[in-house]
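Before I ask anything, here is the structure I am working with.
The other protein chains are all here in position, but one chain of the complex has been omitted.
== subunit A ==
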Amino acid sequence: MTEILFAAILTDNLALSFFLGICTFLAVSQRLSTALGLGIAVIVVQGVTVPVNALIHAVLLAPGALHWIGLPEIDLSFLRIIVFIGVIAAMVQLMELLLDRFVPALHRALGVFLPLITVNCAILGGSLFMVERRYDPLEAVVWGIGSGIGWALAIIAFAAIRERLRYADMPEGLRGLGGAFIVTGLMSLGFSGFGGLAQ
C-alpha cells in the first residue's frame, strides 16, 4: 500500500512522468497562490473520482461484473471512457454544490478552477490507470489521493520556480513557453531520481 502511495506521489508523478494535465500545468502556474488553489482542487477531485470510478468499474463495467443480475457473459468495459467522463463531470458539479453549502471559503478560493478540472486529463488518466493496473477499491483510494498530491506538488513547485524565472535573463525566444518546458524537463529529471528509492 505504501509503495502505491509513494509511486503515485513521486516516481509515477502524473504531470512529470506521464505528461498528464500539462496544458493546465503550464497555463495556471504564473502565480504561486493560484497554483496552490488548483493543486488542492485536484487532490480533492482525484481523491473522490478515482474511488467512485473504481466502484462503478467493479460493479457495472468489468468483464463479468454483471453476474449479480444474472448476466455474467456481458462485458461493458468499452464504455469506460464515456462513463468515467460523465462521473467526473457529475462529481465536480456535486462537489461544487456541497462546497458552496458547507465550506464557502474553500469554494470561493477554488473559484473557476473547480469546473475546469473536468477536462483535466490528469483526472481521467488517473481513473484509466486505475483500471489498467487492476487496483482493488482500497488501492484505488490510495492511488487517487496519492496521484492528486503528486500533481499538486509538481504544479506548486513549478509555480514557485516560475515566479523567480520572471527575473531571469533568458534568450528572447525561450521566454515564456520555451523556458517553461525546459524547467519542467529539469523538474522531471529531478523527480525521476526518486526512482532509486522505490526499490
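Everything that follows uses one rule, which is that a residue touches a chain if its C-beta (ideal position, glycine included) is under 8 Å from a C-beta of that chain, and two chains touch if they have at least 3 such contacts; residues count from 1.
One rule holds for everything that comes next: contacts and distances are computed from a predicted model.
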_Choices "NADPH-dependent glutamate synthase", "Na(+)-translocating NADH-quinone reductase subunit D", "Sulfate adenylyltransferase subunit CysD" or "nitrile hydratase" - which one is the UniProt name of the chain not shown_ = "Na(+)-translocating NADH-quinone reductase subunit D"
*Which of these touches the unseen chain: A:L55, A:L98, A:L138 or A:L177?*
A:L177
*Of the listed residues A:L10, A:I56 or A:L124, which contacts the missing chain in the full complex?*
A:L124
_From A:M1, A:V59 or A:I81, residue that would touch the chain that is not displayed_ = A:I81
*Of A:W68, A:F102 or A:Y167, which one is in contact with the hidden chain?*
A:Y167
*Would you write out the residues of subunit A that touch the absent chain, in ascending order?*
16-23, 26-27, 78-82, 85, 89, 119-122, 124-125, 128-129, 132, 166-167, 171-182, 184-186, 188-189, 192
